[in-house]
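Heads up, one of the protein chains got dropped from this complex, but the rest are sitting where they should.
Up next, chain A:
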């Protein structure tokens, strides 16, 4: 815990403008985002495949009043290579299905949102829709998903239904095969969302007089026909508690920004300074207008990898120690922050003023940096009036200030 955390909060004076609240999520991935994180004494690498490990992390995040956790996933082993598997034995390999991990911890938590990664490229939107709807039921309104594509040829070979074209990078200019994967992901999300609405909220009537359990006029075929799949509907699962669970996506370029703008409630982006943040937010807002969604709330969160310590030197030393163990300096698509809670709070507020409404922090070492977030950063932000002091809503949409949406199929 940060030593300053014991100090009483200084109330804002009338002349000071109170800081506006920001949203905080953490991205959980194995023992942390640094590839050598598993070697830290706090890391518990042998517990990675147990429910207890994940329950402890999510409980810690809830203790810090965070909006939600995301859970990384993939349809193949982790790799140090961009597109191909590797043969390394010195890093964590293997992971549990993220939706099932989220569901396993749902009954053990009460407030925090649970946002597993789902890969659109090889999965069935029908299955994903009912899985996330069910996660919403078992968590009573705290479910979301983070949609991802994969252009890895080895993962395509795990399914054997299609081949994917080899690409050199995801950077612009985006090859047509990759924009195709994003288009498919947009279709996937569209189907998932239509299926969530395919039952109206009051479809179950239990009318003993007529013997009817449902009013079938309130169930709807979604009749989706796309280039990659057609889905008839309705879902086998009734509309989930939130109506529409949260849809989120990570985006680094125009094509995925478009996916965020068209389909998501929260987009994660990776600016390295306030100027970049401003430019990215402007681009997403323009895409949002173009998609005719300007009236809909869309959060843009900044992603940051964090090494967080009470002393700035300690965080840097830890990063260097882990880099030495890994044999190479750690690099990331996201800004890598090394420092104290107060310094991180400064940075987050600066980025917030550039148009970001929240942040998804990637703990470099889950066992160290997650508690540093919940016990150091959160109290620091609370003192500044920039973070909640108690959970104020019962659902994930509620925590993010998103209304429960009307059903697209319900008669007005």
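To be clear about the criterion, contacts are C-beta pairs under 8 Å (C-beta built on N, C-alpha and C of every residue); 3 or more make two chains touch, one makes a residue touch a chain; residues count from 1.
Everything below uses one rule, namely that contacts and distances are computed from a predicted model.
Q: The hidden chain: which UniProt name fits, "ABC transporter permease", "SWIM zinc finger family protein", "NADH-quinone oxidoreductase subunit N" or "F420-dependent methylene-tetrahydromethanopterin reductase"?
A: Listed in its UniProt record, the absent chain's protein name reads "F420-dependent methylene-tetrahydromethanopterin reductase".
Q: Among A:144, A:234, A:256 or A:363, single out the residue that touches the unshown chain.
A: If we include the chain that is not displayed, A:234 is the one touching it.
Q: Just name the one of A:66, A:133 or A:381 that touches the chain not displayed here.
A: Answering carefully, the residue with contact to the hidden chain is A:133.
Q: Touching the hidden chain in the complete assembly: which of A:90, A:311 or A:392 does that?
A: From the options A:90, A:311 or A:392, the contact with the absent chain belongs to A:90.
Q: Give the residue, chosen from A:215, A:323 or A:343, that touches the chain omitted from the document.
A: A:215
Q: Residues on chain A that touch the omitted chain in the whole complex?
A: Considering the whole complex, chain A reaches the absent chain at 36, 38-41, 43, 45-46, 49-51, 55, 74-78, 85, 87-97, 99-101, 103-108, 122-124, 126-127, 130-131, 133-135, 137-138, 140, 154-155, 157-161, 199, 204, 206, 208, 210-216, 219, 228-234, 236-238, 325.
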